[in-house]
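All protein chains but one are shown at their positions in the complex.
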Amino acid sequence: MKVFNKKGFAALAAAALLAAACGGSTTEGKTLTIGISLPLSGSSLASAGPARDGALLAIKETTIEGYTLATKILDHAVDGVHNPAQAATDVTTLVGDETVVAVVGPFNSSSAKAQIPVSSEAGLAQCSPSNTNPDLTKGDAGAALRGGRPVNYVRVAATDDLQGPAVAVYAKSRGKSNVFIVDSTDTYGKGIADSFAAEFTAGGGTVLGREGAPAGTTDFTAIVTAAKALSPDAFFYGGVTADGAGLFRKAIEQAGLGDVEFYGGDGIQDGSGEGSYIAIAGAAAAKSFSSVAAIENIPDKAGFAAKYEAEYGEAPGAYSASGYACAQVILEAIKTAVAAGEVTRESVRAALTDTATVYSTVLGDVSFDENGDTSQKIISLYEVVDGNWTFVEQIDYANK
Amino acid sequence: MSTLTARFAPLRARSNAYFAQHRSLGVLVAVITIGVALPLISRIPPFGDLQSMNAWVNAFTIAGIYALLAVGLNVVIGFAGLLDLGYAAFFALGGYTYAIVASPFFDIHLPFWPMLIVGALIGAMFGIFLGAPTLRLRGDYLAIVTLGFGEIVPIVLLNADPFTGGTNGLGGVDKPVIPGILEFTLINPWPFYVLMMVMIALVMTVVFRLQDSRIGRAWDAVREDELAAESSGVNTVISKLQAFAVGAAIAGFVGVFNAAKLTIVAPDQFKFVVSISAVAAVVLGGMGNPVGVAVGAFVIYLVQSIFLKQLNTLVDNFNIPVLQEIDFLEFQYVLYGIVLVLMMLKRPQGIFPAKRRIRIFKDTVGGAK
Partner (left out) sequence: MATATGTVRTERVRGQFFLPAVITGFLALMLGLLGFEQFLNAMTLGAIYALIALGYTMVYGIIELINFAHGDVFMVATFVSIAVSTTLLGQTGAVLDIPTLIISLIVLFTVTIVVMALVGALIERLAYRPLRNAPKLAPLITAIGVSFILQNIIQFFVGPYITNVPQLFSTQWAFTIGESRVPLLNLFVIGSALFLMVVLQLFISRTKTGRAMRTTAMDRDASSLMGVDINRTIMITFLIGSGLAGAAGVIHGLYYGNTTFTLGFQSGLKAFTAAVLGGIGNTAGAALGGFLIAFVEVGAAAFGFGRWGGAIVFSLLVVFLIFRPTGLLGSSTGDRA
């Protein structure tokens, strides 16, 4: 308690008055800050960290004449898990910082639900590398979320209303007709499982059973035993690896059903590094299939991987290129705003969401529609071969 | 600090004596002073460097939410001596009460102000609903029942999709409006801040008045010795139920504010962590002392959500190359844990322990008058 002696206290009080007196006049307008709002601790770090690094790399490579580019990174993981309330707080923090002109993030759809009302009210441009829930942008739900205001949020990932069906179509093309579905009960997991189920049954398939296993579930044995009695010819898991995808697959194998094929969305396609689906499921990962709501064959795959590795000493993660692309489109929008004269939040937002602009990104040419969704509606499908996700095919929904 | 305390001792004694007689006025003066001082403090270098004044004001508002939660929980734990490990449930119920009738989900848009009261009533109702059958349980059995309740509520909210929006929660919750005068926005943190200060003043006044009332004395009695209280004619069940209801009402009340402030309620926001953080704030702040627990919660929130999250920025300011290499975000919870343990070891009574002796003395003086 003896931190402040009397003199220190007086100095502090004087400083407070002084600071209050000259507050507000110190902003020079030369610094442009790009906020990065992602879950960056605990189990979220494994997937969101690479997205942050991708974005930082793009920002580092860019200079804008007459301005200093800065970044402000806020971690909204609480107890190691992304937390929508903290995400909302963080975006308010960014809104409160006058130098912030755009934000990369968030990572999870539930966080986006908390952030978009705030950022749209502030007219602060946002680009998510990985949100896939359709309700964030489309239709009445999207309009309600941004309170009927102009679009300020764009994303470079395709949505789950394409991803889930793409996996369903693929599973059926492999002759599957009886599936057992488990989801992680959160925004992403339940959403993608719903869209998978709808498409799967639409074409004559049967959903034998549907079960929910919240993140943190470690015991899947009872679910697997219950499923086993129904003799499914495929399993679908809606959720991310950290929710328990690998554990589920392992339990399936342990129950002697290792030959039954396993399908999932981009939540389980997280490479083969530490903590990935493949690493957790081990040998059981064979006969697993997944999708990614993005293009697999990015134009300069080797080049991007090389410079990413040179910077960070490790291979890009699943969302590194998406993070990089998000920063790219934001930087491009800032440049447009600079060229037009004044860099304000509004000018950056307007430039970013201009549906006519075609951005040349690491993912390829991308533009955003009237809802802020990417024109690149490519779903890539993968299969585990020899302990690695191997690209199978990609379905382009752009013209469908 | 000690010389300073000594210097101002006579002044403090006089002001203490005055405000002891006029507690509501004291609360008002204190809240106004703090309300004005906080934004100024946010301009001082170590604080000002972290984020802008608006961001600080916003952070203070949210810290105020946790402070009020702690004050409410303190009624249950500190006053009545009942351990409640599921306090977040009442917070959630208040929030959902407002969100259901003020969001695009059902397209109902009831005004904010009366809903503050409704939220409090709903909270109290559930407090009684949970408390009535369980309050005869002793000590930690009650704690585990409340813990169970705290676990059940988010699961029910998660699975009752048609009413609660399931995992997505209810978004686009209406912000408060003072018709014709002021519309609250998310951009301008000041209206919310001022409202929070008003709420703090209100809750503090109620809590202090309750503490001094017959009900409050019954709580003291029940807490110190239930058997003795009962044999002295205190209806312990009613007394405990009152504490439960008051605590839950405060949580519901703050829950409404929280929903309007965040514009979203979702099951994830009300997990066990929230309950346990509130308990930590109460114990750390000093059980039984409403001001202490409020400050405890305030500090815990700021440490957890601002300082730890921005440790990197903070350390970068010192320009020590070795430290800049370290990602402090990775250590945030270790530091938080160490802080909790050390604080408790240093001050097991809490930072601002309740001054029961002074209170008792004051009561006799009041009685003699």
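Letters are used for the chains, namely A and B, taken in the order the chains are written, and counting of residues starts over at 1 for each.
In the analysis below, contacts are C-beta pairs under 8 Å (C-beta built on N, C-alpha and C of every residue); 3 or more make two chains touch, one makes a residue touch a chain.
Note that the structure is predicted; figures quoted are calculated from it, not measured.
Enquirer: Decide which residue listed in B:24, B:134, B:188 or B:205 touches the omitted chain of the complex.
Expert: B:134
Enquirer: Looking at A:33, A:99, A:120 or A:185, which residue reaches the missing chain?
Expert: A:185
Enquirer: Looking at the whole complex, which of A:35, A:212, A:232 or A:317 touches the chain that is not displayed?
Expert: Looking across A:35, A:212, A:232 or A:317, the contact with the absent chain belongs to A:212.
Enquirer: What residue numbers in chain B mark contact with the hidden partner chain?
Expert: On the side of chain B, residues 77, 83, 133-134, 136-141, 143-145, 147-149, 151-152, 155-156, 158-159, 226, 272, 276, 279-280, 283-284, 287, 330-334, 336-341, 344-345, 348-349 touch the unshown chain.
Enquirer: Suppose we count only contacts with the excluded chain; which residues of chain A make the list?
Expert: Within chain A, the residues that touch the unshown chain are 41-46, 79-81, 185, 209-214, 216, 218-219, 221-223, 225-226, 228, 241-242, 246-247, 250-251, 254-256, 274-276, 279-280, 282.
Criterion: only the chains that are shown with their structure count from here on.
Enquirer: So, what's the distance in Å between the C-alpha centres of chain B and chain A?
Expert: Each chain's C-alpha centroid was found; their separation is 33 Å.
Enquirer: Chain B touches which residues of chain A in the complex?
Expert: On the chain A side, the touching residues are 1-2, 4-6, 9, 12, 15-17, 19-20, 23, 40-41, 73-75, 78-80, 83-86, 88-90, 92-93, 95-98, 110, 113-114, 117-118, 121-122, 135, 144-145, 147, 185-187, 190, 214.
Enquirer: What part of chain B is in contact with chain A in the complex they form?
Expert: Chain B residues touching chain A: 1-4, 39-41, 43-45, 48, 51-59, 62, 104, 158, 166-169, 171-172, 185-187, 189, 262-264, 266, 268-269, 273, 305, 309-310, 312, 329-330, 332-333.
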